[in-house]
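Note that one protein chain is taken out, while the other chains of the complex remain in position.
Each chain carries a letter (A, B and C) given by its place in the written order, and its residues are counted from 1.
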Amino acid sequence: MSHHLSAEMRACIENCLRCYSICLSSFSGHCLEAGGEHIAPAHARLMLACAEICRTSAHFMLLGTPHHRHTCAECAEICRECAADCERVGGMEECVAACRRCAESCAAMAA
Amino acid sequence: MSHHLSAEMRACIENCLRCYSICLSSFSGHCLEAGGEHIAPAHARLMLACAEICRTSAHFMLLGTPHHRHTCAECAEICRECAADCERVGGMEECVAACRRCAESCAAMAA
Amino acid sequence: MSHHLSAEMRACIENCLRCYSICLSSFSGHCLEAGGEHIAPAHARLMLACAEICRTSAHFMLLGTPHHRHTCAECAEICRECAADCERVGGMEECVAACRRCAESCAAMAA
Partner (left out) sequence: MSHHLSAEMRACIENCLRCYSICLSSFSGHCLEAGGEHIAPAHARLMLACAEICRTSAHFMLLGTPHHRHTCAECAEICRECAADCERVGGMEECVAACRRCAESCAAMAA
């Protein structure tokens, strides 16, 4: 993942894979244990959807397809929504931060 | 995959997973063996990107997230492009047909 | 997905993608709504792990890599465990049946 890709794209891929990792591990390691609001259907689906679009967005950039702009745009939107929902639920600061950072770099890649 | 999902969505999921299957197996089992135009970078990346977005689109519908509309819209666009490119290259009728059918049902889900 | 692949492998791919679809949509559309035992951490993780290994097993067969034997063996094991756990929890007959069928064809592919 390297000389073929710009520094900005490499950073965006890393932000996507980090956000994917934190969403999935927070859902499984924290939300499932905490219960309550953490496991409300809409919140759970949003976290799993966020993990998946981050994974796909990274995949498109790694492939080097020009369609990455569209997956990055969608990724930025879902990450923003996930950050807001995790903030509302509370106790998920790491996830909020990862989603915000990913949203920012994806929005820049989509522009 | 069932009583939770409408008949139209179930059909779209099946079209996505079928298009994913045909794009990936055609790339690996046919394009890599045939060489030439089949393995030109842009064609190869498009087939792999098409396989990935079909997989993701199905995933979003199975999760039941309202964001499926956006992944379906993107899936329809990539599938149409992939169908056109496979037609141009030639000898990929199965892939052309699967991409067209997937594009059609994804476009309807995105509307 | 076709002339490159044996009829047995095509059937196994379809069983994997069907089991993936049912595990993911049952988790999201049924378990998250039902709560209780359906959302106990170990059950939830098992269903999500089952969905993922089915997806990967299908991917390996579609790629045509000889390593599919190992992912199919692992898929058979996880599917059997998921079927048993869904039976214990109850009300998940569709998932039990899909897991059993997938386990059977994956075990045959792994042999």
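Rule of thumb we're sticking to: a residue touches a chain if its C-beta (ideal position, glycine included) is under 8 Å from a C-beta of that chain, and two chains touch if they have at least 3 such contacts.
What you see is a predicted model; the values in this text were computed from it and never measured.
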Sole residue of B:C23, B:L48, B:C79 or B:V96 that reaches the chain not shown, by the stated touch rule: B:L48
Hidden partner chain, touching residue among C:A49, C:A84 or C:A97: C:A49
Options B:A11, B:I39 or B:A107, residue touching the unrepresented chain: B:I39
Interface with the undisplayed chain - residues on chain C: 45-46, 48-49, 52-53, 56, 59-60, 63-65, 67, 70-71, 74, 77-78
For chain A, residues in touch with the removed chain: 1-2, 4-5, 13, 17-18, 21-22, 24-26, 28-30, 55, 58-59, 62-64, 94
Chain B, residues in touch with the chain not shown (by the definition above): 28, 32-33, 35, 39, 41, 44-45, 48
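Following the convention adopted for this analysis, only the chains that are shown with their structure count from here on.
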Intercentroid distance (Cα basis), chain B paired with chain A, Å: 23
Interchain centroid distance [CA atoms averaged], chain B/chain C, Å: 22
Sites on chain B at which at least two other chains make contact: 59, 63-64
